[in-house]
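A single protein chain has been omitted from the complex, and every remaining protein chain is retained in its original position.
Let's look at subunit A:
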Amino acid sequence: MSKTWQGYLRTDGRKGIRNTVAVVYLVECARFVADEITRAFRDQDVHLIGFPGCFPNDYAQHMMERLCTHPNVGGVLLVSLGCESFNRGKLAEVIEASGRPVETLVIQKTGGSAATIRSGQAQVKKTLAGIANVPRVEMTTQDLVVGTICGGSDGTSGISGNPAAGRAFDQLVAEGAACIFEETGELIGCEHIMAERAITPELGEALRETVAKAARYYDTLGYGSFAAGNATGGLSTIEEKSLGAYVKSGDAPISGIIKPGDIPPSGGLYLMDVVPDGEVRYGFPNIADNAEIVEMIASGAHMTLFVTGRGSVVGSALAPVIKICANPDTYEALSEDMDINAGAIISGTRDLDEVAEEILTAIHDTASGHHTASEAMGHQEFILTYKSFEPVGPACLPTK
């Protein structure tokens, strides 16, 4: 039987597991001011996010609209320098239309840094008071969107952490949650076995094309999605890393392909195609793990499962990260940063099902308001950079 807990009901009908105020800088030039505003609320649910670029970008605009109307977000303060290209008016309109309180401060019109920081802090205080009584609503697993990524992978990731996360995903999908896996550059070598899990042959073909696009993209860049630390941990090739990463998608049928910012239309398992469309532009698809986490959140993920072998310590702004440590030695070294010790599978003290059960318990606890390790320490990493995408094709989301 599925567990229930109390979430936050937004005016647009979406249900969140946190009640966060987002302070958003719209160009790097406004980041310091936005950061200073946020620092005054370190022990409250006030998170800093932003986009550093001065040039406009449809992807960044779309991502920011999705992030600011995420179900975990209760209200928003936009901080603009004034002369950047970001369309702050359109962003504010989208947030307002979602029923969330939003204010915009333009530093050049507010009297500079100090005045904007003062004004911003007063604004955040007002927003926090305003959202304190947002209606609560019963939530079940069916209401959840959960993402999974892996980072700092090593030879243990594919034999403990990722299979355990995959088993937890199977259970979530069975209970009606929408689950998202991604990083098509780390599915290179798995495309054929993955395509067989698609709910239609056309979707299977689209899955294969998605991985082929990633292989071409990384080939042009001259580097696979493979960091030096992966080799230190025993991984020798991208396809070896891929096979280990692939298992975190579990065994459920694949219901569709989405792109960053697309919300899964219903429960089921979805692949997020994170590699940009068209010719290679703007550099690497995701420059670090948090860029992947941000894309999960933009697609509505209430939380993200993060499997690590080498030992990542990151969390995220807006949505909690549950860290699953695949390597027993890393767990011992960094236990305060980890939520789950999947390395116990390797040291022989737990089996795969027991760790999958621990992951499911952590998901329910986190959804109920319990802080994850990174959340409790105040981790709020966030990265958003330039990308460009075409909308998904008709084969990507077959109607069930």
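By definition in this document, a residue touches a chain if its C-beta (ideal position, glycine included) is under 8 Å from a C-beta of that chain, and two chains touch if they have at least 3 such contacts; residues count from 1.
Everything that follows uses one rule, which is that contacts and distances are computed from a predicted model.
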Self-check item: The complex's invisible chain, by UniProt name, from "Putative aldouronate transport system permease protein", "MoaD/ThiS family protein", "SAF domain-containing protein" or "Cobalt ABC transporter ATP-binding protein"
Solution: "SAF domain-containing protein"
Self-check item: Omitted-chain contact residue, chosen from A:Q6, A:N87, A:T237 or A:S388
Solution: A:T237
Exercise. Identify the residue among A:I346, A:L360 or A:L384 that touches the chain left out of the display.
Key: A:I346
Quiz item: Which of these touches the unseen chain: A:W5, A:Y59, A:F86 or A:F226?
Solution: A:F226
Self-check item: Absent-chain contact - pick from A:E84, A:D154 or A:E182
Solution: A:D154
Quiz prompt | Positions on subunit A contacted by the hidden chain, ascending | solution = 154-156, 158-159, 188-190, 193, 215, 218-219, 222-224, 226, 228-240, 243-244, 309, 327-329, 332, 343, 346-349
